[in-house]
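What you see is the complex with one protein chain gone and the rest in place.
For clarity, chains are labelled A and B in written order, and residue numbers in each chain start from 1.
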Amino acid sequence: MIRYGMVIDTQLCIGCGDCVVACKTENKLPAGLNRDWVVEATRGRYPDLTTEFRSERCNHCSHATCVHTCPTGASHLWKDTNIVLVDAAKCTGCKACIAACPYDARLIMTPDGYIDKCTFCHHRVEKGEDPACVSSCPTHCMHFGILDEPSSAVSRLLASRQQKVLLDETGNQPNVYYLI
Amino acid sequence: MLEELLVTVRSNPKIDPSLGVWSWEIPVYLFMGGMTAGIMLFASLMVLLAREEEFPFVARKLPLWAPIALSVGMLFLFLDLSHKLYVWRFYTSFQPSSPMSWGSWILILVYPVSILLAACTLRQGYPWLGRLVDRFAIGTAILDFSCRHRAVVAQWGLVLAVFLGFYTGILLSAFSARPFWNTGFLAPLFLVSGMSAAAALVLLGTRNEHERHTFTRIDIVLITVKLALIALLLVNLATGSGVQIEASQMVFGGEFAIPFWVFFIIPGVMLPLILEYWELKGRRRAWMFISPVLALYGGYMLRHLTVDLGQTSSYLNYVNAFDPALLDLLR
Partner (left out) sequence: MKRREFLKLSAILGAGTAAPGFLTGCSPPPLPGAGAVETSPTVCNICFWRCAGTVYQENGEPWKVVGNPEDLHSMGRLCTRGTGGLGSYRDPDRLRQPMLRVEQNGRQTFQPVSWDEALDFIAERMRGIAEQHGEDRLCLFSHGVGGSHFRKLMSGFGSRGYAQPSFAQCRGPRDVGFALTFGEGVGSPDRTDMEHSRCIVLIGSHLGENLHNGQVQTWIQALEKQATVITVDPRFSVAAGKSKHWLPIRPGTDMALLLAWMHVLINEGLYDADYIARYATGFEQLAAHVQPFSPEWAFLETGISAAKIRETAREMAHHAPASLVHPGRHVTWYGDDTQRSRAIAILNALLGSWGRKGGFYIQEKVDLPDYPTPEPPKPQSDWLAVVQKDFPLAPSGITNAIIDASIGPDAFFKGWFVYGTNLPYTIPDSARNLEAAAQSLDLFVVIDTMPAEITGYADVVLPECTYLERIDPIRNSPERNPSLAVSLPAFEPRHETKPAWWMAKQLAERLDLGRYFPYDDYAEVVDWQLQQVGSSLEEMQRLGVKNFPRTTPMYFTPGQSVEFFTESGKIELHSAMLARFGQDPMPVYTPPERPEPGYFHLNYGRAPAHTFGRTINNPQLFELMPENAVWVNPLVATELALNSGDYVRLKNQDGVVSNRVRVRVTERIRPDSVYIVHGFGHTDARQRLAAGRGADDNGLMTRILVDPIMGGTGMRGNFVTLVPEEYTA
């Protein structure tokens, strides 16, 4: 299995939200629905402060609880990868996958009613391009690539920098990493 | 101090600010499913233990309510789907890791068994209905078939009832992402609660003194067990991981405290328990429909609150920097 992942540098991210707009335009999402979002975390007390900006989305978990929970197979892995997709033509809208995702990364497509989510822009990955959010980011703080390939940019960054994932404790084995 | 904020507005409907994908339809479905399980359990036991004469209501009238309750439950499940035209997709694959897939296939098995279980009782329990069915050759054949294989049907009924009862709880407890659900006590709790609901139906329907008395005693036991399971569930959560402790806090002083204690535990569990106890002692006979009604109410509230609590408890609780309601201007 090819494990794709993102490595996002929270120290370079400026929280501009370009990734959010880029995702929405690229993927033609209706107004008011988001596949990605930006969180700002400030720690400390004035004047001893640190900030961290995180562009968040589906983690395309290695242990994808959403896929396991889906009763119809609509939530599935793309080809032989960890990219989690939803096949609208198989989705009943039972919403079990939404409840199964600890990151609240899924959404209900309006007005159709099937479940939608970040696709890691597999339609771009297929053409050898980076996801729309990654390739729009003006700070180049987001990186996309194959995690198990030691020479990839993402692997090299992970080897050289301190990092974390979100909600490690859920056991979902997320594949979006944050450099701290 | 940590200030964690969404700096781009996030307001995915039914997911933000906290999960609300399931409102009352799924609780109704779970409740009906649990009740079906209880009905089938009692009905099958009657057949298998050969106590049909002793418990006429359970033996002859109750079974019909299983397919009815199940149908109602499944109707509400359907109503909850947001992509309804694709409901048939439940039955184009089996996903072994998905409780909901198990559930939909179990329902497929339960449905004919519950009908067969009821079919044999029709002629005696609901003579007019029996006559109606007997007008059609196929109807007669089914009724005859169900009576011929009564024991086998009951065996299946018993096994499937337990599966079904457990399933309604496992469906939720399998969601590791929702701390409040993520406990092993939910499945037995829902099974017991389903049985209690069936017992309440008996109390409402029976005209037989012995049957009433026995089922009042059964229900008292069931409610007591239910209460114990609720207590264990809360203790289990309160001693669990950080997020689970947080989840348990919601019923102790959190936003769910009043609904939980005032609208569920007291009227839906404690009160029927006390009333039924009094009834055993021979008091308040004229009011006896009250306690089973309260018990049924409690059974529904259990599902409703559990579904709500589970959805509200979560790992992430981001707040928006800007008013998410403003996005409604765009929708």
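We adopt the following convention: contacts are C-beta pairs under 8 Å (C-beta built on N, C-alpha and C of every residue); 3 or more make two chains touch, one makes a residue touch a chain.
What you see is a predicted model, and the numbers here were worked out from it, not measured in a lab.
Taking the complete complex into account, the chain left out of view touches A, B.
Per the touch definition above, the residue from B:A50, B:L85, B:L132 or B:I245 contacting the chain not shown is B:L85. Contact between chain A and the absent chain runs through residues 11-12, 14-18, 20-22, 24-28, 31-32, 42, 44-47, 49-51, 53, 87-89, 110-113, 123-124, 135-141.
The chain not shown here touches chain B at positions 1, 3, 5, 8-9, 84-86, 319, 321-323, 325-331.
One rule holds in what follows: only the chains that are shown with their structure count from here on.
Separating the CA-averaged centres of chain A and chain B is a span of 36 Å. Interface residues of chain A, counted against chain B in their complex, comprise 15, 17, 20, 30-34, 37-45, 53, 65, 68-74, 88-96, 98-104, 106-108, 110, 112-115, 166-167, 169-171.
Across the complex, chain A is touched by residues 1-8, 10-16, 19, 21-22, 80-84, 86-87, 89-90, 92-93, 95, 97-101, 103-104, 174-178, 241, 310-311, 314-316, 318, 321, 327-328, 330-331 of chain B.
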